[in-house]
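The structure appears below as structure tokens.
One protein chain is absent from this view; the other protein chains keep their places.
To keep things simple, chains are lettered A and B as they appear, and every chain counts its residues starting from 1.
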Amino acid sequence: MSAKPIPVGAVSAGNKMLRVLLYAVLILFALYYLLPLYVMTVNSVKPLAEIRQGDMLSLPSVLTFEPWAKAWSSAQIGVQPTGLKPYFFNSVLMVVPAVAISTILGALNGYILTKWRFRGDDVIFGLILLSCFIPFQIALIPAARILGTLGIAGTTTGLVMIHVVYGLGFTTLFFRNYYAAFPTELVRAAQIDGAGFFQIFRRILLPSSAPIIVVTVIWQFTNIWNDFLFGVSFGDFDSQPMTVALNNLVSSSGGVKEYNVHFAGAILAALPTLIVYVVSGRYFVRGLMAGAVKG
Amino acid sequence: MNRNRLQDIIPRLVLSPSVALIVVFVYAFIVYTFYLSMTDSRMLPSYGFVGFDNYEKLWALRHWWRALSNLAIFGSLYIVICSVLGLFLAILLDQKIRGEGFLRPIYLYPMALSFIVTGTAWKWFLDPGIGLENTMHQWGWTGFEFAWIKDRNLAIYTVVIAAVWQSSGFVMAMFLAGLRGVDGEIIKAAQMDGASNVTIYRRIIIPMMRPVFLSAFVVLAHLAIKSYDLVVALTGGGPGQATELPATFMYSYTFTRNQMGIGASSAIIMLVMIFSIIIPYLYSELRPGRQR
Partner (left out) sequence: MSFLKIEKLKKSFGKVDVLKGIDLEIEEGGFLVLVGPSGCGKSTLLNTIAGLEAITSGSISINGKVVNDLHPSQRDIAMVFQSYALYPNMTVAQNIGFGMEIRGVAKAERDAAIAKVAETLQIGALLDRKPSQLSGGQRQRVAMGRALVRDPLVFLFDEPLSNLDAKLRVDMRTEIKRLHQRMGTTIVYVTHDQIEAMTLATRIAVLKDGVLQQFGTPAEIYNKPANLFVADFMGSPSMNLIPATVEVDGGKVGISMQRDEGQPLLLPLGNSAGGLASRHGQKVVFGIRPEALTDLDSADRNATQVSELDCEIEVIEPAGSDTFAVTRLGGREIVARLRADAPIAAGQTARLAFNLDKALLFDPETQERIL
């Protein structure tokens, strides 16, 4: 972030009180944002009995990782006591190819739309961009039919395809904005050097694309991992992602509500994106900003 | 000559699969859904043409009106609170705060979570029997009552609470980037003019945040209209239909109530709502930015 010459709020010593208040408010909000995560974590390691009578903010008096083990491998999901484990791997198998394919296509699209411009390319970009914003409800009925026709309904392949298509708008947007700032003269120099379409992409643009690849991968990973609507609409046992399984776990009506198991499951479902966020938070913010159309 | 031609065609060739996918999965689907909304489809698509009957039925449904009025309440509160809170936090964080690098990620991390996770956490937190209310009773404040999630008239506000928790940090980040982009010389000039900090923010900086407000509005509005997962995980649309939104309405009419025609027509209405916000925005964003 750029340094501003004079901090507007550079408060003089007389305003020390204000300064204290400022920090108090900021910390209060930090607590507000942390509270649900804290509550989930603390209660995921309490025995159920303690949750029922104890208060939710207290630390566990008996520490147990039983709920985590149960959420992972034996909790009742829908009708089967499989735990979240198989669904976790469903999610991984869906996310990895979907992210890879949509990122590669987005990079090529961005490259073409900025460096190989042709008549009508802005119309095509407009069409691609607009696809970021459609309510997915509009696609549910026909997508179900198309996946059925292609014979990939209920499969991970089908979900990968859906996620690739509806991620293309974002990945194309990210790479287009990035490559728009990439000097066209470099492409021209490479053309004079005799490099062709793919050589220029691989040798000239790609080596400089690490930042935007990171942003795009994080964005796609988060969105696809967290998706629920497509997973619940087009997945079955062999392909349903983690989010759907978590919802089934939490909202299963039969028997006792095992809150601690629910929390452990929720954290498990959130863990991959949280880790990505912690490891590369800076890029994450940039990705979100890019998603807001403004580059 | 031939080589030139080939070089001309390759880019379009490479672009075409993406374009084809988008044309089919987005635009053809819109057309298809629009067509379905004019048919007597129920459990499965059927092609008996009924004109605008489904729309008439849709607009006669109390359930749909409930979803729309919920969206109005949810959407406007969600947008306003996120924007105000986001701007407020961004301004506070912009005061040369020690530990900004520590606080910022805390404000922002909820955005990394799935709405299902957020819903699960808040559902429990807001549950009077086990969450906040219970905890307060445990602490000895037995008069404390907080049962909005069980209340038909108040449940929609719990959706707002959870959604604001998830998105306000992101809006904060947008405003913070905007504030950091303000030209320091303008602020210096205002300080020379003797303006107080409050005045500088009120008269100069906040008005300069117009484009950020607009971006935030567009992002939040389209998230609000699409909101589905959060409601499913938090309230399941209940109690009763108290937290039903157009997105959940569409899903339940299409897939559980077997009223596909009505479901399709509600999806079209959602599309119209989103596009009437997005298209003017994109148009104004992309026009002046055109350059060769």
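Just so we're on the same page, a residue touches a chain if its C-beta (ideal position, glycine included) is under 8 Å from a C-beta of that chain, and two chains touch if they have at least 3 such contacts.
Note that this is a predicted model, so its numbers are computed, not measured.
Remark: the omitted chain is touched by one listed residue; of A:Ile104, A:Leu186, A:Val214 or A:Leu274 this is A:Leu186. Summary of contacts with the chain left out: across A:Leu35, A:Leu127, A:Ala195 or A:Val214, the touching residue is A:Ala195. As for the chain not pictured, it touches chain A at residues 183, 185-186, 188-195, 199, 203-204, 207-208.
Operating definition for what follows: only the chains that are shown with their structure count from here on.
Only residues 1-2, 4-11, 22-23, 25-26, 29-30, 32-37, 39-40, 51-57, 105, 108-109, 112-113, 116-118, 122, 124, 126-131, 133-143, 145-146, 162, 164-166, 168-169, 172, 196-198, 222, 225-229, 233, 243, 246-247, 250-251, 259, 262-263, 266-267, 269-270, 273-274, 276-278, 281, 284-285, 288-289, 291-294 of chain A touch chain B when the two sit together in their complex. Across the interface of their complex, chain A is touched by residues 7, 10-12, 14-15, 17-19, 21-30, 32-33, 36, 45, 89, 92-97, 103, 105-118, 120-125, 130-132, 134-135, 138-139, 165, 169-170, 173-174, 177, 180-182, 184-185, 187-188, 191, 197, 200-201, 205, 211, 215-216, 218-219, 222, 225-226, 228-229, 232-233, 236, 246-247, 250-251, 254-255, 260, 263-264, 266-268, 270-271, 274-275, 278-279, 281-282, 285-286, 290, 292 of chain B.
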